[in-house]
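All protein chains but one are shown at their positions in the complex.
Read from first to last, the chains carry the letters A, B, C, D and E; within each, the first residue is number 1.
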Amino acid sequence: MMPYVNIRITKEGATPEQKALLIQGATQLLVDVLGKNPKTTVVSIDEVDTDNWGIGGETVTLLRKRK
Amino acid sequence: MMPYVNIRITKEGATPEQKALLIQGATQLLVDVLGKNPKTTVVSIDEVDTDNWGIGGETVTLLRKRK
Amino acid sequence: MMPYVNIRITKEGATPEQKALLIQGATQLLVDVLGKNPKTTVVSIDEVDTDNWGIGGETVTLLRKRK
Amino acid sequence: MMPYVNIRITKEGATPEQKALLIQGATQLLVDVLGKNPKTTVVSIDEVDTDNWGIGGETVTLLRKRK
Amino acid sequence: MMPYVNIRITKEGATPEQKALLIQGATQLLVDVLGKNPKTTVVSIDEVDTDNWGIGGETVTLLRKRK
Partner (left out) sequence: MMPYVNIRITKEGATPEQKALLIQGATQLLVDVLGKNPKTTVVSIDEVDTDNWGIGGETVTLLRKRK
């Protein structure tokens, strides 16, 4: 009942269309797997600055530069 | 002890005064119901872009347009 | 639209009645301050073990013992 | 890069197989829509007690009883 | 002011002593890097069941079995 999905990605140019697809897809996933009511499924997307996101102890900003 | 409240709303023009009321009200709620110490109650508000928030499989941006 | 509130408290015996009051109160707060629709306001409560919650660099378990 | 997805549902008997499908599906969604690397996509599922989840100002426990 | 840190790990036997070290260390990190007041720094730890945590599209439960 009333599932809530939060998707966190780095802020690197996801378009409104792509975000709409993420919201649609995550909602459908809950319907397909758990039979949840899509009308009351909430999805939010957080876009995080590459300075504020790290993996392996380094910011994504630095990882991108090195490549 | 030290409750933490997070309020997520769509970014649609909440004023600083409204946000101050949300923080005050959420803090008071914890005091009234659970006897928590207001001095150590933390509240944060996340304002999410309407492109990044969905319900019923659609973004709020699209829902607003259709109405 | 569709606000989402998350309340994190230490797991120290909040009753179902107290949780119901937190959910009712948080929902009403969003109605009063921002005119949100209560029917689509979602509230979740996380109860965190006192070993897993810290303030001032110490777990609540240890803080409780010292008092 | 390194998307993180959190799915919050009420604790009402989702099986390990269903959870595995949620994790698989959410990961695939990020691949399909944003071309993310599945190997570094993290998904977590929170199952919330029906006493601790509310909609419309009421706990799911009470909503279930009334039906 | 009042930083809040949330650490999510798989539930695989972290001891109260290890959790106390995580809380102490995270608090000290905020002091060292940003000069935050440790007295008002809050840290919470979420231990997530291996069925509820996935990477690369698979649950940690399955990943552990395969190894």
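Following the convention adopted for this analysis, contacts are C-beta pairs under 8 Å (C-beta built on N, C-alpha and C of every residue); 3 or more make two chains touch, one makes a residue touch a chain.
Given the structure is predicted, the values throughout are model-derived calculations rather than measurements.
> Among D:M2, D:A26, D:I45 or D:V60, which residue is in contact with the omitted chain in the full complex?
In the full complex, the listed residue that touches the missing chain is D:M2.
> If the hidden chain were put back, which residues of chain E would touch it?
Looking at chain E, the ones touching the missing chain are residues 1-10, 12, 14, 18, 21-22, 25-26, 29-30, 32-34, 36, 40, 50, 53, 55, 60, 63.
> By the contact criterion defined above, which parts of chain D meet the unshown chain? Give residue numbers in ascending order.
On the chain D side, contact with the omitted chain comes from 2, 4, 40, 42, 44.
> Under the stated touch rule, tell me which residues of chain A contact the chain that is not displayed.
Residues in contact with the chain left out: 8, 46, 48, 51-59, 61-62.
The working rule: only the chains that are shown with their structure count from here on.
> Comparing the two chain pairs, does B-E have more C-beta contacts than A-B, or is it the other way round?
Between B-E and A-B, contacts are more numerous in A-B.
> Quick check: what residues of chain B touch more than one other chain, meaning two or more?
2, 4, 8, 40, 53, 55
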